[in-house]
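Only one protein chain is missing; all other protein chains are in place.
Now for chain A:
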């Protein structure tokens, strides 16, 4: 029961993230949207990979590794957004300026 709550929450986070990624042009919002998708996937992973009552250590190890990877990617992305904003004064990609 509780597992399916986690899995559904994860799926909802992924959906929210995908919406943010497609509908929002502001680069910081997109970075947050990516993190939402990633977190949703990890939550789903933890719930869906629990195959029996025993603790399966592999998803835990993989989720922790994935969080580290996501953190480093976000750091690079935020750094690039800051560099873009400093040099152009905008946090949008050139083609997406009309977006919200």
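In this text, contacts are C-beta pairs under 8 Å (C-beta built on N, C-alpha and C of every residue); 3 or more make two chains touch, one makes a residue touch a chain; residues count from 1.
Criterion: contacts and distances are computed from a predicted model.
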{"item": "Candidate names \"Multisubunit sodium/proton antiporter MrpD subunit\", \"Glycine cleavage system H protein\", \"YeeE/YedE family protein\" or \"Cytochrome b/b6 domain-containing protein\"; UniProt protein name, chain not shown", "value": "\"Multisubunit sodium/proton antiporter MrpD subunit\""}
{"item": "Missing-partner contacts on chain A, residue numbers", "value": "14, 21, 27, 30, 34, 37-38, 41, 44-45, 48-49, 51, 56, 58-59, 62, 65-66, 69, 72-73, 76-77, 80-81, 83-84, 87-88, 93-94"}
